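Removed: one protein chain of the complex. Kept in place: all other protein chains.
All chains are identified by letter, namely A and B, in their written order; residue positions are counted from 1 within each chain.
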Amino acid sequence: MLQDYLLPESVADAIEVLKSGNGQARIIAGGTDLLLDIADGKKEAVCLVDITRIPELKKITLEDGVIRVGAAVTHNQAAKSELINEKAFALAQAARSVGSLQIRNSGTVVGNVVNAQPAADTAVALVALGAVAEIASPGGVDLVPVEKMYAGIGKSAVDSTARLVTGVKFPARSKNQGSAFVRLAQRRALALPMLNVAVMVSLEEDRFQWVRIAMAPVGPGPVRATGAEEFLRGAAVDPEVIKKAAREAAVQADPRDSALRGSREYRLAVLPVLVRRALEMAVAQAKR
Amino acid sequence: MTTKLLKFTLNGEMTEVAVSPSDMLVDVIRDRLNLIGTKKGCGKGECGACTVIMNGEAVNSCLVPAMKAMGAAVETIEGIGGPEKFHPLQESFMDLGAIQCGFCTPGMIMSSKALLDKNVNPTSEEVREAIAGNICRCTGYVKIEEAVFAAAKKMRENQIGRDRNEQF
Partner (left out) sequence: MSSFNVVGQNVRRLDAVEKASGTAVFSTDFKLPGMLYGKVLRSPYPHARIVNIDTSGAEKLPGVKAVATHKNTPREKFNTSATMTFTVPTYEPVLDQYIFDNVVRYVGDEVAAVAAVSEQVAEEALKLIRVEYEPLPAVFDPLEAMSPEAPVIHECATGKNIPGEIIRIPFGDIEKGLAESDVIIEEHFKVPVQKQVQMETQAAVAQVGADGKITVWSTTQTPHPSRMILSKVFGVPHSKIRVLNPPYVGGGFGVRIGLSAKAEPIAVALAMLARKPVKVVYSRKEDFIASDTRHGGYVTVKLGARKDGAFHAIQMKGILNAGAYCSFSCETPGVLGAMGLAVYRIPHQYYYGHSVYTNTTPSGAMRGFGNPQAMFAIESVVDMMAEKLGMDPLELRLKNIMRVGDPWCLPYKCSSTGLAQCIERGARSIGWERRGKLNRPGDKKLRGIGMGVGTHVSNAWPFCVDYDNAYVTIQQDGSVHLAAGVPDIGTGTSTTLPQFVAEVLGVRLDQVSMAFADTLTTPFDIGSHASRTCYAAGTAVVAAARDARKQILDYAADFLKVAPEGLDIKDSVIYVTGPNVGAECAGTGVCRAGGGERTSVTLKELAYHAHLRNKQFIGVGRIVPDNAPPWHAHFAEVEVDTETGQVRVIKMAAAHDVGKAINPGIVEGQIEGGVLMGVGYALSEEIRYDEKGRQLQDSIHKYMLPTAEDRPEIDAIIVEAEDPTGPFGAKGVGETGLVPTAGAVANAVYNAAGIRLKEIPLTPEKVFRALQEKRGEA
């Protein structure tokens, strides 16, 4: 049963509470999912440690070409950030797609990752952007690629009763690069995606230097289309090539039949369309 | 169960109320503080009927742990205007038929107010984004959007009026 709710004002204090809580204290950021999970008995905590009052976690910063999104940054903050829109467009679009504005005003980008839902929009974007999470614990700070944060469906590799993800960071795009996020959903707001795809491309003249493609929910977490990425490395920027890569990407997808969000067959059939559209958008941005 | 003393500013007034760590803001507002204008249509962040403005942003008060309001400024429908002086949004909702059953109305107005507080000249995409988390099953949203634009216009005019007064 929940007994306490703390609002520490520094990371050190938050870590200290976790430590003394011995697995009974749990980090809460936006709390849009956590409180419901606790009410439904899906998660437990005796003490909640609210990190949204920690000033350094509320910022989006750019330093040495690296963007850092603090753990208390809300979806809406990310969606409206000029920096994110300019330098990491996929994340801005993904953050804009989550739930509703009210949810985007409470829920956080990092919380979306830690919550480990397979289709978490911002997690898909972060994987495409090559993001790394900073995880603080009494033992120090670890860096873990966002891709590696999933321990299974709905299971995070981070134990929020012991460690605190303080933020995620990723390189800002340079001139020849672009990123994009596309999503297929049954409704434009308040809907989980049937599919979502994020890509980042780096061009060299008329060729792809490298590409990162992340897709969901086609596995326990965002899935990288490594085959397609490999195929595109050094390939010409050409509609047919992109189409082929998009088909190749779908080969690595393993969606489940979902009565709510579409059959496996359907999702496999339209996934290449989304990958193609995302690539086209990202290429257009890189060329601008 | 441990209770904590929640201190926050509610509709401009310093308010203190004992809450438990698992209490949600919506229940504190409705049941403890008896401000029933804030509605509860789902309790899960799906409908927006419980929308309040916290520190300038529209949030679903059913998803906000009450303790998160510690030290915050919270506005509900009761705080933005009443028969003595209605807020332009309340006026336009009444005049343009944006109210039917009225259950979504307080949340809808609060979401719209959060938008207009920052932007008195919104595009229709911005208006729709602001209210997409507020389900209205009665109106089809048509007259609601019209009412938001009408209120925005009035607020722009008021602003111009104020600016003029300040100049002189």
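Annotations
The working rule: contacts are C-beta pairs under 8 Å (C-beta built on N, C-alpha and C of every residue); 3 or more make two chains touch, one makes a residue touch a chain.
Only a predicted model underlies this, so the values are computations on that prediction, with no experimental measurement involved.
Within the full complex, the chain left out of the display contacts the shown chains A, B.
Which of B:V19, B:I99, B:L116 or B:A152 touches the hidden chain is settled by the complete complex: it is B:I99. Taking the whole complex into account, chain B touches the unshown chain at residues 30, 35-44, 46-47, 49, 76-78, 81-83, 86, 90-91, 93-97, 99-106, 109, 127-129, 131-145. As for the chain not pictured, it touches chain A at residues 100, 184, 186-192, 194, 259-260, 262-263, 266, 269-270, 273-274.
Just so we're on the same page, only the chains that are shown with their structure count from here on.
Here chain B touches chain A in the complex through residues 1-2, 4, 20-22, 24, 44-46, 48, 51, 57-60, 63-65, 67-68, 70, 111, 129-130, 132-135, going by the rule given at the top. By the touch rule above, chain A contacts chain B in their complex via residues 1-5, 7, 28, 31-32, 35-36, 38-39, 47-48, 50, 52, 76, 99-103, 105-106, 188-190.
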